[in-house]
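One protein chain is absent from this view; the other protein chains keep their places.
Moving on to subunit A:
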Amino acid sequence: MTFEPTRGFTGRARAADRDPRLPPGQYDAGDGWPVLSAEVTPRLAAADWTFRVDGLVAAPRTWTWDEAHALPASEYRGDIHCVTSWSKFGVRFGGVSLDTFLAAARPLPEATHVVAYAHTGYTSNLPLSDVTGGKAWIVWEYGDEPLPAEHGGPARLIVPHLYFWKSAKWVAGLRLLDRDEPGFWEQNGYHHRGDPWAEERYAGD
């Protein structure tokens, strides 16, 4: 379908000076950071938080809060994008690279996908290649502050090159699989992968 312009719509931001960091169909949320979760925010104490890697790995393993914090620190500086069309530039998350956790658990050759799951039961699926090679983190700091509970604290996954529903809040673990297994939003009509630059928003995109 070709698009007819909307009568009288000029757009607040002009296409010509559109920020190149903004994927198609997104707008700059500025200082805002909308909260988008469909569930009750859990009150999960750091002492009760654990992170587990299992499924198709040689050494399934669970880390406590203190054990995870003893791993080499890593941070993400950059942009994040939500499927509801806001993007946020120049954020900084502190935590540990997912590569560090995966290296310890040793994925088996047949592992192709992961399901990230939260302490609440939320799930999201990802190709293994989207969470390895410096592309994903488990984080507990936002800026210099502890990650707020409504944004997934005490700790969440971030996979910033994909829409943010992939970045499971209150993350509890990753299960490695030899197949793609749709998670919570993927079963509710969202795209299986969610690349913001390809506008993979909904099933069928």
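A few comments on the model shown:
Note that a residue touches a chain if its C-beta (ideal position, glycine included) is under 8 Å from a C-beta of that chain, and two chains touch if they have at least 3 such contacts; residues count from 1.
Definition applied: contacts and distances are computed from a predicted model.
The complex appears with one chain absent; UniProt names that chain "Oxidoreductase" among the candidates "Fumarate hydratase class I, aerobic", "Aminomethyltransferase", "Cytochrome b561 bacterial/Ni-hydrogenase domain-containing protein" or "Oxidoreductase". When you scan A:47, A:73 or A:108 for touch with the missing chain, the hit is A:108. Checked against the full complex, the candidates A:52, A:69, A:161 or A:193 give a single residue touching the omitted chain, namely A:52. Looking at subunit A, the residues touching the absent chain are 1, 3-16, 18, 24-25, 27, 32, 34-42, 52, 54-63, 67, 82, 84-86, 108, 117-122, 150, 172-173, 175, 184-185, 187-190, 201-205.
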